[in-house]
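Complex shown without one protein chain; remaining protein chains in place.
Up next, chain A:
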Amino acid sequence: MSKETIAVPAKPKKEKEPLFSPKNKRLLFDPLNDNNPITVQVLGICSALAVTVKMKPSIVMALAVMVVCAFSNVIISFIRNIIPNRIRIIVQLTVVAAMVIIVDQFLKAFVFDVSKQLSVFVGLIITNCIIMGRLEAFAMSNKPWPSFLDGMGNGFGYGLILVIVSMIRELFGSGELMGFRVIPESIYKMGYFNNSLVIMPPMALIIVGILIWIQRSRNKKLIESK
């Protein structure tokens, strides 16, 4: 499912490595383009599409995923050597579920209206494939600090697509950005209409499809062979 391109070999000796060595930087920035969780690895699409009608909930969602992804990566990475292999999925799910409960309670306490808009999709972060995928593919075999960066990077790559899609949908669907009107009244008077199809669920899929198209035509090595 996930096309692994970052394979970080175990370090042979204990040598002091700077916090942001080139390798670590790559962990952080690779997921933005070459190894984007949504458009390349095809992970975590489920929640990505449903929350992107408006920008505000999608930014909140992106932050939530980033936090959960980074911290559950760190926790799993700390205990990776004592997890019995047979039950590792359940252990991972428990850690992620605990993190998501914390985030959910936090959202309910501080941004209740957004939490209501996101409804079940906060809970669905648990089954967000990005998080499980990174835990399985990265945190289980790497040290805490690189795992943290990897989690942040992937959360960021996910958030980037979310923000782009929601920007397009909010701008064309309701003429607003972050709840502020950007398309002036005079244009409406000239006969411009909000495109209500963009708000409908199907358009989210088509927009992501088009984003993939654009990305792959700029980045030829991502093109799939027949």
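One rule holds in what follows: a residue touches a chain if its C-beta (ideal position, glycine included) is under 8 Å from a C-beta of that chain, and two chains touch if they have at least 3 such contacts; residues count from 1.
We take it that contacts and distances are computed from a predicted model.
Missing from the rendering is one chain, named in UniProt as "Na(+)-translocating NADH-quinone reductase subunit E" (options: "Amino acid ABC transporter ATP-binding protein, PAAT family", "Sarcosine oxidase subunit delta family protein", "Na(+)-translocating NADH-quinone reductase subunit E" or "SoxAX cytochrome complex subunit A"). Note on the undisplayed chain: of the listed residues A:I75, A:L107 or A:V208, the one touching it is A:V208.
Screening A:L27, A:L43, A:L107 or A:L162 for touch with the missing chain picks out A:L43.
Looking at chain A, the residues touching the absent chain are 1, 39, 42-50, 89-90, 93-94, 97-98, 100-101, 104-105, 119-120, 123-124, 126-129, 132, 200-206, 208-210, 212-213, 216-217, 223-224, 226.
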